[in-house]
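One protein chain is absent from this view; the other protein chains keep their places.
In order of appearance the chains are A and B, and numbering begins at 1 in each one.
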Amino acid sequence: MIDNLNIATLLPLIVFVPLLVALLVFLVNQEKWQKIINIGFALLQFTIVITITLLFLKANILQSQRYQIGNWGAPLGIDLVVDGFSIVMVSLTGLLTLILTLYSTAYFSESSKGVRFWPLWWLLISGLNALFVSNDAFNIYVALEIIGLAAAALVALQSTREALEAALRYLLVGLLGSLFYLMAIAILYRSHGTLDLIQIAESTDHQLPDQIAIIFITAGLLLKIALFPLHFWLPPAHANAPTPVSAILSALVVKASLYVLIKFWFEVLNESTTVDASQFIGYLGATAILYGSWKAFQATHLKVVIAYSTVAQLGYIFLLFPLSEQAANTGTFTGSASQAAIYFIVAHACAKAAMFLSAGNLILSQGSGEISQLKGIARRQPVNLFVFAIAGVSLIGLPPSAGFIAKWLLLTASIESGQWWWSIVILLGGLMAAMYIAKILHLAFTNVENNIAPHYPEDNYILDTQPQAIHWILTATAIVLALTTLALGINAEFILNMANPTLTGSTL
Amino acid sequence: MFKNIDLKYEGDAVQQHSSKIIALLSVGAVLFFLITMLIQHPPYEGGIRPFVENKISVSGVTNPVTAVLLNFRVYDTLLELAVLLIAVIAVLPSVNSNLPTLRILSSQQENLVVFALQRWISPALLVFSGYLLWAGASQPGGAFQAGALLAGGCVLMFQTGSYHLNYTSLFIRIALIIGLMVFVSAALALFITEGNLLQYPENYAGVLILIIESFATFSIAVALAALYSSIISTSNVKSRGR
Partner (left out) sequence: MNTLLMYSVTGVGLFAIGLLGLIISSHIMRKILSINIMGVGIFMLLIAFAKQNGEIADPLPHAMVLTGIVIAAAGTALALNLMVRLYDMQQKNRGSLDDR
């Protein structure tokens, strides 16, 4: 029966199953039924994603068959397609869905916020999957809006003043970015007469409309990815959201806009981009690395540290742009720099999610997120701190973590292409990440000798809550993510084969 | 930078910042390039119109826009209903209350004109939205237009101050999701029977579209009314507004 399953026929299911679950869980307001529905469908979704990934790997093709919805075919209808990059993102989404759903069932079991959380959560997952499998420019716009609105609504869930402000800011920035993108595809449709990405790629030329379109797409999506200096909305939003929401925001939601940007920049409107623009984005990325790490070192609240760390880590991925222009194949998203970027996305997603989960556990157990309050927590929460340390190791880029492989690939790409100055930035970024990770770990391991009065800084991000005992599921899911990071650090061929199946002999 | 959350009623309209000039110049440059592009590069010949004219006879409706919206690119319409649902779920009150679904308060009629208008025009609104839904097959119209009109009628209802809907009751919850639920169920059923997602069988395409649209109209109307109610009556301030 496995042979009869086609990849293409399973693609719509990963969008529709979460939609169905969202509707069911909204209808059924009872706590215990919700738990059963959530866990059951998370497992189902995971199974479907695993099936798709295995089929794709077995077929060893560059791109799956097009799935023409309604059998109309582009440009009349909408097509769904996956290639190497999409499959990596889809499986990453599937893995994080399962783990974060399990975490959330335990996290929200005592609180009343779960009732509004679950429908929004499943709609967000559905939007993410719809984005990664879509091949139609306007469909991507609708998926971006689903993701943006659901994410902003999830950030506002806490209903504290800081959370509402952060959510409003995030929503406005997201709407602005989407409107830029919509303007770009209006211009693209006006010039090419089709909305299908592959057909646009075939009929593109280096004229003014395409140049204006790629500028608009870049501007809009850079706003949504929070590249420096457009990053101002990210730290408050990720710090004030509930823990599983912070995890998925840092791990997947910003990567979704990055995926669309990479698709347009490298595959659809390839000839319209210039070397100077790529260098400029690279410089912005380098600044993001240094600035984000510095602000992370200065921050006093644990979640703010991790949020600024996301700003810094995203800067690494933007080094892909200048490094890829010199690569051999500029027609498609292959080459050593793109392998590094894909690996970085996966490594950062797992590590950042693990870090947010363990930080959330530490904050729950301590009742406060201020770093000064976390003195000596190593004795009380050793396992969670261990997870935090492993995630930190991946962010710094030490072996045997996935972050090490990603940084190694980036360094190799930058030296190969002759732009050696990026290596300095990469190494410097690693050192600065070590600075803020070590600061937190040092505080965690010190002995609490005398009672120091708590020192409240002027930014009061998250209200203090009562310290609670941690449910074992919260710790267990964080451990699973940390182990995944280590596993990806030991076996790098797995992800690289998924991303570029016909490219044998990687740069390792 | 320019994303301070400012809610002062009598504050400055425009930021007293020197970056105003820079913003004006950059937006002016953007406008210049866009207009240049519009003048120099004419649009593509036809777009997808030839494809639509080819296939419209099998789509079940005769209006090309409705055919595109509800048959050729129905996947987008489905996702767009999900977007509307996200907005509604986000603004619903967080505590489920046990009030009955619809309460008709007989408060003193301060505004007789609105009250009279609402009483007289509601039947006409109902009939007209039903007509819009039906006419969508051959003329401009359809689910969204009809739903928006019904929601407008609900807004008028709320303005009189004597109706109060409990949006967390079971009936309203069902009403909110029934549109998307019917859509998704139809999609999955067609996936199993026809082998392709959202591929309507030729004979029943028109009927299927009408059924999906009817439930969608109902959901859209309730969703828009819920969005309106949530903004005019936050749970903290009960005495202000209606």
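Everything that follows uses one rule, which is that a residue touches a chain if its C-beta (ideal position, glycine included) is under 8 Å from a C-beta of that chain, and two chains touch if they have at least 3 such contacts.
Fair warning: this is a prediction, and the values are worked out from it, not measured in the lab.
Engineer: Sort through B:Gly47, B:Gly130, B:Gly152 or B:Gly206 and give me the one touching the missing partner chain.
Structural biologist: Of the candidates B:Gly47, B:Gly130, B:Gly152 or B:Gly206, B:Gly47 is in touch with the missing chain.
Engineer: Against the chain that's been left off, what residues of subunit B make contact? List them.
Structural biologist: Its contact residues with the unshown chain are 2, 4-8, 11-15, 17, 19-20, 23-24, 27-28, 30-31, 34-35, 38-39, 42-43, 45-49, 52, 64-65, 67-69, 73, 76-77, 80, 83-84, 86-87, 90-91, 144, 224, 227, 230-231, 234, 236-237.
Engineer: Since one chain has been left out of the picture, which residues of subunit A touch it in the full complex?
Structural biologist: 138, 142, 145, 148-149, 152-153, 156, 159, 161, 164-165, 167-168, 171-172, 175-176, 179, 182-183, 186, 189-190, 195
The definition used in the following text is that only the chains that are shown with their structure count from here on.
Engineer: With chain centres taken as the means of their Cα atoms, state the distance from subunit A to subunit B in Å.
Structural biologist: The computed centroid separation for subunit A versus subunit B comes out at 30 Å.
Engineer: Can you name the residues of subunit B that touch subunit A in the complex?
Structural biologist: 1, 3, 5, 33-34, 36-37, 40-41, 43-48, 51-52, 55, 71-76, 79-80, 82-83, 85-87, 89-90, 92, 94-96, 173-174, 176-177, 180-181, 184, 187-188, 191, 195-200
Engineer: How about subunit A: which of its residues touch subunit B in the complex?
Structural biologist: Residue positions touching the partner: 9, 12, 16, 19-20, 22-23, 26-27, 29, 67-72, 75-78, 112-113, 115-116, 119-120, 123, 126-127, 130, 138-139, 142-143, 145-146, 149-150, 152-153, 156, 159, 165, 168-169, 172-173, 187, 189-194, 207-209, 212, 229, 232-233.
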